[in-house]
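Up next, subunit A:
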Amino acid sequence: MSEPMIAIQGLTKRFSTADGRKHLAIDDVNVEVAEGEFVSILGPSGCGKSTLLYMVGGFVAPSAGAITVQGRPVTGPGPDRGPVFQEFALFPWKTVLENVMYGLRQQGVSKAEAEARARALLDMVHLKDFADFYPKELSGGMRQRVAIARTLAYQPQILLMDEPFGALDAHTRTVLQNELLGIWERDRKTVLFVTHGVDEAVFLSDRVVVMTRAPGRIKKVVEIDLPRPRVRAELLVNRRYQEYIVELEQLIEDVHLEAAGA
Partner candidate 1 sequence: MSASNIFAGERLRGTAASVLPLALILLAWEAVCRAGLVAPTLLPAPSVVLLRWIALLPDPDFLHHVAQTMIRLLSGFAIALAAGVSIGLLASRGGGGLLEPVIRVLAPIPKIALYPAFVLIFGFDHASKIALVVADAVFPILLATFHGARSVEPKLLWSAWAAGASRRATIFTVVLPSALPSILTGCKIALLISCVTVFLAEMISSTDGLGHLLIRSARSFRIVDMFVPLVTISTIGLLLNAALVAVRNRLLVGHGNHR
Partner candidate 2 sequence: MKSALRKLGPAASTVLSLGALLVLWEILARLAQIDGFPPATEALVQVPLILGERESLASIGASLWRMFLGGALALCFAVPVGLAMGRNKRIAQALNPVLTAAYPIPKAALMPIIMLWFGVGDLSKVLVIFLGVSLPLIYHSFHGAHAVDEKLLWSAMAMGMKPVARLFKVVLPSALPDVLLGCRVGLAMALIVMISSEMIARQSGAGDLLFNALDMALYGDVYAMIVILAAIGFVLDWVFERVRRRLVHWAESRQDAMVPGGGV
């Protein structure tokens, strides 16, 4: 088998709290993600999912352990790993088009070419008529589409998505889940997707990593063996899909009970 796209070994993160004590947020996490794989990290809020993703992104330094991407150790952010945040994190002073062009311009792509590629991406996320709008003039769903387009623009091999649809209403969320799967089916990027939604994780992923809380450890890894391309209406009546949902809900329930008992 070839080298994994992402390899996480013995990853540990401690934060110092305000009163000077150490808080163990992540403890000895080991995960491997293959190229083109869609992996979700599922866990209750506060279990360290974001922290884990930020460390893969190179935004936060681990306390111990190692992360390699295509065999190279992660030392900082790089355009091979594109983040998409729950808060969208668009540049409010730039228009939609300028936001999407940003990465290309920073990498020295000419203005004309950057604009052409940005417009093509906006077309893909159904925002071609909103190129000259400012982020504040868009709805949450549209903003997240812009953020996804901005990240796709510089063609990262890995997408790091931190509850990207968490701030959206239920309907918009399902629409964007479908769109994300559509995009993913096309170029099969490696995706590390953080969520606390069981159905979202099952619907999107090849594998789901379930985490425990305080400290964040891996509780179980569940393979999602469902046919692709996935169609929501078909899955809802699929026995195996229902079993995955029940299994994961049960796991999350256990995590909660353990945390309460501890």
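Criterion: a contact is a pair of C-beta atoms (placed from the backbone, for glycine too) under 8 Å apart; a residue touches a chain by one contact, two chains touch by 3 or more; residues count from 1.
Quick note on selection: all candidates are chains of the complex that A comes from, given by their letters.
Owing to the predicted nature of the structure, the values given are computational and were not obtained by experimental measurement.
**Student:** Mark the candidate that touches any copy of subunit A in this complex, from 1 or 2.
**Tutor:** The answer is candidate 1.
**Student:** Under the definition above, what is the set of subunit A residues touching candidate 1 in their complex?
**Tutor:** Per the touch definition, subunit A meets candidate 1 at residues 54, 57, 59, 76-79, 81-83, 85, 87, 89, 91-95, 102-103, 106-107, 134-136, 150-151, 154, 156.
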